[in-house]
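Apart from one protein chain that is not included, each protein chain of the complex appears where it belongs.
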Amino acid sequence: MSLLELDDVSVTYRIAGGEVPAVRGVSLALNAGEALGIVGESGSGKSSLAMAILRLLPRDARTGGRILLDGDDVLTMTWGRLRAVRWAEASIVFQGAQHGLNPVRRIGEQIAEPLLVHKLAGPEKARRRVAELLDQVGLPAWRAKSYPHELSGGQRQRVMIAMALACEPRLIIADEPTTALDVMVQAQVLTLIKELVAAEDIALLMISHDLSVLADLCDRLAVMYAGRVVETGPSGGAFAHPYSRALSAAFPTIGDPASRLAPKGLGGDPPDPAELPSGCVFHPRCPVALESCSTVNIDLRPAGDRRTAACVLVGEEV
Amino acid sequence: MSVTWTRRKRSLLRFWADYRGHKAGVVGLAVLLVAVLLALIAPLFIDAGVTNVVRGTGEKLAPPSWDAPLGTDESGRSVLLMVWWGSRTSLLIGFLAALLSMVIGTVLGIVAGHFRGWIGAVVLRVTDWFLVLPSLVTALVLAAILGGSTTTIIVAIGVTSWPSTARLIRAQTLAVEARPYIERSTALGGGHWHITTRHVLPNVAPLLLASTTLEVASAIVTESTLAFLGISANKTSWGTMLRGSYDWGAATSGAWWYILVPGLCIVTVVMAFTLCGRALETVLNPRLRSAR
Partner (left out) sequence: MLEARNLSVEFASRGRRARAVDGVNLAVGAGEIVALVGESGCGKTTLARTLLGLEKPAGGEVFYDGKPLSYKARELKAYRRRVQLVLQDPTGSLNPRQTVYEAVAEGPRIHKLPDEEKVVADALSRAGLRPPERFFLRYPHELSGGQRQRVVIAGALALNPDVLIADEPVASLDASVRGEILALLLRLRDDLGLSALVVTHDLGLAWNIADRVAVMYLGRIVESGPTEQVLQSPQHPYTKALLSVLPESPEKIVLTGEPPDPTRIPSGCRFHPRCQVVFGDCRTVPLQILPAAETQQAACHLLKLDG
């Protein structure tokens, strides 16, 4: 059984004058020790999906389908059980490391907080655990006495990771953990996440708009577009869906003559979730769209090599 | 440019739709419109004669009767007619003083926010200095020195009440100027005048409107206070009526109408302005709007 299983998950926001679907029927599975990347642009529903997993969505959002964490459905869980899950089994790392930390408390206290609140450790043991966690994320133990403003952006993101690790979760959800960071610091944080996932046998669900970051870190990728998964497959292989291909062309390989002085992108803009196009939602921007694409929606179908893609052309090729 | 006009009309309509959602604001606006209308049409029915002591025909300090529905004062003048006529002075001083205070406050506020060097620092210090001055005392002294006329009272109130507006406008100017479009405008070649009039002013205008509305209310109160303390333009206003009621011991002689009527007028109009100001603030300030 998978550690995390999403079955036909949907998220709908109620707004004035109607409902806006943010996530539409997503099914994914994640095993222990595996890293799954979800890539998508703004408005693709990737963050809503991440928040739905721990029921962190605002009140005006409705979540449908099933989210099984270790076989337990998160959506039907009692609040007590949900709280236990949130600190002990799964934790989430957000992108805004600046805002995730309380500016007036020392970071040691903040890391130790869940341990002390849930009586997992006494003050002395908690202090040792904090030192251990800081060491794990590559910060010296004396940093526990620092305040957030004394740390750089990269260091703060490391503290956020230490906080996520404090209760030894089995699943970490990372929502754009490196977006605001510099290339070099981003590389440091990504290397750290990679090592931790490998060493602790943690399952990682990483969400990003940056395909190149995910391709490097994750075993498998899921590409989201307008609330749906349009492709899943091992990272590294060639993409089958035209949207995934366009996305990967947007991150050029240096030294590749094909992309030299030839930036590639898609015409048009990602669709408004309130006014989705008919048929395949990608067809207005698709460079290889057929006439039928504007009417017929295609579900994910096998595309060889453990890959699935939601495109009419995929079936013909295989 | 007719299309631009359509746009403007549409956004005005949207503003009105938003404003209508604030019941208190609508009530305030209705009260205000009635008050202003009454003040404007007063000369069609009565003239300054109603405040003339000599023409006071009724009984002195008479309770409300058929002849004087709201009673009479110490000279036998009708309180109703005096309040009606006095509203002209009170509202005029309120509006003009608030306008003066707004103009001074806006100019100095934008200068303090836009010029970061020594100019801004000096203006800011001056503002702070005026802010800590007890404004009522200053206004009293100013009015006493300049002599009693409507203009004097307006100047005295306007000159002492601008610092809070200046502070508000300065803060807003700083916020606007931190936006990248100001940098873009500079790079396009825009000078100080261009940036303050094209970008800063339109952005502070809504806030200004709301704050001016509140300012009118406080100017009316200040005018009454000044009049009550003996500084007036020798014209009948709600404040001078209160002063008169005090001088003639209306409270001890049981002439409640003489105190209550001008007092209620002040409270009602000030309340109406405040309700409008608050409603405008909520509708026009995007931050408050999104919090709703």
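Odds and ends about this structure:
Letters A and B mark the chains as written, and numbering starts fresh at 1 in each.
Definition applied: a residue touches a chain if its C-beta (ideal position, glycine included) is under 8 Å from a C-beta of that chain, and two chains touch if they have at least 3 such contacts.
All of these numbers come straight from a predicted model, not from anything done at the bench.
The chain not displayed here makes contact, within the full complex, with A, B.
Only one residue from A:Ser2, A:Gln136, A:Ser212 or A:Ser294 touches the chain missing from this view: A:Ser212.
Only one of B:Ser75, B:Ser149, B:Asn203 or B:Thr274 touches the chain withheld from this view, namely B:Asn203.
Within the set B:Ser75, B:Ser149 or B:Thr186, the residue that contacts the chain not displayed is B:Thr186.
Against the chain not displayed here, chain A makes contact via residues 41-42, 152, 154-155, 182-188, 191, 209-213, 215-216, 243, 246-247, 249-255, 259-267, 269-270, 285.
Not every partner is drawn; the one left out touches chain B at residues 3-4, 7, 179-181, 183-191, 194, 198-199, 202-203.
Here is the rule we go by: only the chains that are shown with their structure count from here on.
Once the centre of each chain is set as its mean CA position, chain A and chain B turn out to be 55 Å apart.
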